[in-house]
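Entry: chain A
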Amino acid sequence: MLELTNTALRYGKHLALHGVGISIAPAETVVVLGANGAGKSSLLKVLGGLVCPEPGAGLTFEGKAILGRPAHDFPELGIALVPEGRGIFGDLTVAENLQLGAHPPHARPHEKRQRDLVLDLFPRLAERQGQIARTMSGGEQQMVAIGRALMSCPKLLMLDEPSLGLAPIVTSELFTALGRISATGIAMLVVEQNVKASLAIAQRGYLMEAGRITGAGTADSLRADPAVQRAFLGAVA
Partner candidate 1 sequence: MTTLSRRTLLQAMGTGALATALASLPTFAQDRTAIRIGYAVSKTGANAGGAGISTIPNYLLWVDDVNKAGGLELSKLGVTLKLEVTEYDDRSSAEETVRAIERLATQDNVDFILPSWGTGSNLAAGPTFDRFGFPQLAGTAVTDMAPQLVQRWKNSFWFLGGGHDYANALVDLLVKQRDAGAINNKVAIASVADGFGIDLSKAATPAFQAAGFELVYDKTYPLGTSDFAPIINEVSGLGVDTFVAFSYPPDTFALTQQAVVANFSPKIFYLGVGTAFPIYPNVAGPNHNGVMGVGGIDPDSEAIAAYFERHTALVGQAPDSWASAVTYASLEILGQAITRVGDLDKSAVAAEIASGEFDTILGKVKLVDNQLRALWTVGQWQDGKFVGLAHTEGKAAREPVVPKPAWVPAS
Partner candidate 2 sequence: MLFSAILTGLVLGGTYALIAMGLTLQYGVARIMNLAYGDLIIAGSFGAMLLFTAAGLNPLIALFIIVPLGFALSWLVYALMLQPLARRSPNRDRLEGDSILATFGLLFVIQGVALVLFGANYQSYSFLAVPIDVLGTTIAANRLLAFALAVLFGVGLWLLLTRTRFGTVIRAVAANPGSAPLVGINVDHVARLAFALGGGLAAAGGVVVSMYLTFSATMGVIFTMKALIVVIMGGVGNLLGALAAGLILGVVETLVSSFIDPGLTLAATYLIFLAVLVVRPQGLFGKAAR
Partner candidate 3 sequence: MIFLIPLLALAALAAVPFFVGAYPLGLGIGILGYGVLATAWALFSGPTRYISLATVAFFGIGAYTVAVLADLMPYPLVLLCAALIGLVVALLVGLATLRLAGIYFVIFTFGLAELARQLVTYYEVNVTRTLGRYVFLPIGPEHIYWQLLGLLAVTLALAFWISRAKIGLALRVIGDDPVVASHLGIGITRTKLALFSLSAVVMTLAGAIQAPRWTYIEPSIVFNPTVSFLTVIMALLGGPNRLFGPLLGAVPLFLLFEWLSANFPNHYSIILGLLFIAIVFLLPNGVLAAWDKLTARFKNNEARA
């Protein structure tokens, strides 16, 4: 469904990505693992159309080349991104954040259906619809961000470190919800430091180190891969 090839990304002189390529099949959940600064967020930014990689890169979605299209076209294509730091509209209410999620034209007719789905997924949001998003806890804000992304009826949902800064109990709730989203047939790309939880909901994964893809495989093979542990806890974990 999504195919990224030969992608390099440069910030000034700093090369954040070198020759990165990944692919995602429909309804598949893929996890990208890696330490801080490995280039995971940069990868998601490329996939979300927020930054433009160096020439030579290729990005297709459902067979269409989409590289170079403005970021605000991506939700309409069916690609939704929950960025690092969530990127919610803090001054707006939860309901308004969700309403904005349905802004892409293809999503508007399904606004009610999607809202029900989101509120079913995150019952806590149903109680808090009138609350200003900024005043919520980190976990709730993450729910708003994911809910907003779901409102656009995405075919592919991309999440950048969804468990960032969340207490373990909240994290586990969150991953349960992600598992349910995956079960509805939406493809997901999750960038995570939380190896265990993310591999639990993924079918496949990539390992990134220093801007490169250094490993790939099924969730099971990655779980067993000492390289993954090394990347996080060092040699003897």
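Assume a contact is a pair of C-beta atoms (placed from the backbone, for glycine too) under 8 Å apart; a residue touches a chain by one contact, two chains touch by 3 or more; residues count from 1.
If you want to know what made the cut, all candidates are chains of the complex that A comes from, given by their letters.
From a predicted model like this one, the values you see are computed outputs, not experimental measurements.
> Sort out for me which candidate, 1, 2 or 3, comes into contact with chain A in this complex.
The single touching candidate among 1, 2 or 3 is 2.
> Note which residues of chain A are touching candidate 2 in the complex, please.
My answer: residues 48-50, 70-76, 80-81, 83, 87-92, 96, 99-101, 103-104, 148-149, 151-152.
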